[in-house]
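Note sheet for the following structure.
Removed from the display is one protein chain of the complex; every other protein chain stays in position.
Labels run A and B following the written order; every chain starts at residue 1.
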Amino acid sequence: MSAKAVRNLNVQYIATTLSVSCLVAMSGASTVLAQEELNALVWCDHTDTALLEPFETANNVKVNVKEYEGTGAALSIIDQSRPGDWDVLVIDGIDVPRAVEEGILGEIPADALPTADFFPEVVMADNNTLDGKTYAITEKYGYNTISFDKTKVDPEDMKDMANIWSDKYMGRIAIYDYYLPVIGLTALSAGIDTADITEENMPDIRERLLAMKSASKLVGDVVSSQTALATGEVDILVGGGEWVTAVLSAEKPDLDWVIPEQGGLRWSQSIGVMADSDKQELALAFVQYITSPEAQAKLATSSCYWGMPANKLAEEHLSAEQKMALRWDDQAQYLSNSQLYPAPDIDLDDLMQDVWTEMLQN
Amino acid sequence: MNADVSGNDDPRSAWFYVVPALLWTMAFFVVPFAFMAATSFASLVRRKITYTWDLGNYLEFFDKPYLLKGLFVSLEITLAVTFISVVLAYPLAWIIAERVPKRLQRAVLILAILPFWTSYVVRSYSWLLLFSSNGVINNALMGSGIISEPLQLASTTSATIIGFVHFFVMLLTLTIYSNLVQLSPNYKRAAMDLGANTFQTFWHVILPLTLPGIMVGAFLTFVLCIGDYITPQILGGNNELVLPQIIMLQLGRRADIPAAASMSIILMLVVTAVYLLCLRWLKMERT
Partner (left out) sequence: MLRHRLLSLFSWTYLIAMFGFILLPVAVLVLFSFQDGTLPIPPFNGFTLKWYAEVFADQKLMAALQNSLSVAFGSSLLACLLGFFAAYGLSRYRLPASALQRVLLMAPMTVSYLIIALGLLVVFNWSGIRLSLWTVGIGHVVINLPLCFAIIYASMGDHQKNTERAARDLGANGFQVLYLITAPMLMPSILAAFFLSLTFSWDEFIISFLLSRFDVTLPVEIWSLLRSGLNPKTNAIGSLVFLLSMILLLVLETLVFRRRSKP
């Protein structure tokens, strides 16, 4: 009986300890509630602590970031949220007009923004302003083109996109799993400008896409396409660019990328303040911080993916190697030979996603 | 379940104990399920969920071959995984129960399910590392001269299946082992006394007796496998999508909850059908 009593005591002791530790753990979770918070809906390159922390400390605020993939998803998240849920939005530059028309982004004072220090080509006033009012500012850009291993692939071949469909590289290709740039690249290879993609020429693009899929080994997100390229699983990545090779540049110097004759896709991200945010000032301060040279350098070399900063002054905060990996000095040439992402309306977007799912499944 | 009406406790207070759990299950399982079922008949109109009460999502699923294919890929992978896992796990469980000395069994069993305690996401990822062209498996095979060119292992349906089998072999070894040790040794002794050899004893006595246990384990494998997203997403290289991947695409790329809901309902109907089949089969076995 006494052994039993000891056992029960022990058990009660354990139970008490457990419940106390639960309470401690749970109270820990709720202590941060008092601080002011800023909610941002972003691409994954805005989630690094190193990027957010200086702003958080300077303004004594907690920046909450939620990452999304693709404008369609972001807009749906916003539609399904309540007004005031989001303060800052990072969105593909090409989709800013859409967001403005739907009343999602609010006006921001143009004179508060450092666009004078930007690469002129990426200011993209056509997209970021409407009727003379500024709604967003470009913060980062880069290219979706062809990445490859130059020791295994003839670099000359990569200058002509038609070679992707040739038998020579059959089964040595990976496709980046994001429908907009890859559909855009496919359109370019067919001589269709990204701005001219319509429901009429989608069947042609679909054919080419399916053919490319059958020549490829995998369709992967950032990590699996990177892994495949780094391990030699594949030699070519369609939709790749500096954002995938730059991170690996130190360890895998043989990885290269090129903008083919047919042209490449230029992606750009804009950042803006939500129209119904009740923290307009703080949100604007965050936009200003992100476009400042220091934050721009951090954003350019984020752990999720790299990309060129929109602000030229970020140069001072980047090392020579980083600039090399970003191809800082070749930008003039690249900018002239690249087109923007397709900007589909809802119906075309639906169609593109359907084609994409079909491609994945075949 | 005998009633306890002795003592001074009012039996009506029994409700007090049961109601919280029932309420919880109603509020966070039954009601959400009903909502999801209702939402599967809605549609996304200009990105807002609109209750149109039609079969649009279901018709679209059966109308588009690449969506419907997801169901078949799911079934194919899940059936293969369930079959291979049972076939691999049964001998392992049997060897642990019959051949390994009693005092070591517990330790061996814990060793057999050790990877169960690594993070599920990370475990799939480590298979990715193993499968890659200059990963451990290809390096070992090429080093030993078995192959000269690296095998295409990563980003295939086979990779998904191997990743799954790894997990479910652990699970099934555990269930089958506990079934085997619960068998009374008398059965075996009786069979041996009647002149049966080890194989005959196993085939005619042990196997039929453990069959219901296997079926339960296999069904569990089926349910967990067909609903999983992580393993095919990490290992399958987006080459053939399973249904949960297509559901997650609906959610991640366009936040289309109604379409995702309708596919989930279809997934659940499939699981229910398999459950009923298992039940029927088990009943037939018994008679």
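The criterion applied here is as follows: contacts are C-beta pairs under 8 Å (C-beta built on N, C-alpha and C of every residue); 3 or more make two chains touch, one makes a residue touch a chain.
These numbers come from a predicted model, not from an experiment.
**Student:** In the whole complex, not just what's shown, which of B:Leu55, B:Val121 or B:Ile147 touches the removed chain?
**Tutor:** B:Val121
**Student:** Based on the whole complex, identify which of B:Val31, B:Leu59, B:Leu194 or B:Ala273 touches the chain you can't see.
**Tutor:** Going through B:Val31, B:Leu59, B:Leu194 or B:Ala273 one by one, B:Val31 is the residue touching the chain not shown.
**Student:** List every residue of subunit B that touches the chain not included in the displayed model.
**Tutor:** Touch set of subunit B with respect to the missing chain: 1-4, 6-9, 11, 13-18, 20-22, 24-26, 28-33, 35-36, 39, 49, 88, 91-92, 95-96, 99-100, 110-112, 114-115, 117-123, 125-127, 129-130, 132, 134-136, 139, 166, 169-170, 198, 223-224, 226-227, 229-230, 234, 244, 247, 251, 257, 260-261, 264, 267-268, 271, 275.
**Student:** Residue by residue, what part of subunit A touches the chain that was omitted?
**Tutor:** 7-8, 10-12, 14-15, 18-19, 21-22, 25-26, 28-29, 39, 44, 47, 49, 64-67, 80, 82, 85, 221-223, 226-227, 230-231, 247-248, 250-251, 303-305
Methods note: only the chains that are shown with their structure count from here on.
**Student:** So how far apart, in whole Å, are subunit A and subunit B when each is placed at the average of its C-alpha atoms?
**Tutor:** Chain centroid spacing, subunit A to subunit B, equals 34 Å.
**Student:** Tell me, which parts of subunit B touch subunit A in their complex?
**Tutor:** It comes out as residues 44, 46-49, 64-67, 69-70, 73, 128, 132-135, 150, 152, 154-155, 234, 237-241, 246, 249, 252-256.
**Student:** Of all residues in subunit A, which touch subunit B in the complex?
**Tutor:** My answer: residues 69-70, 72-73, 75-77, 79-80, 177, 179, 217-220, 224, 227-228, 231-233, 346, 349-350, 353-354, 357-358, 360-362.
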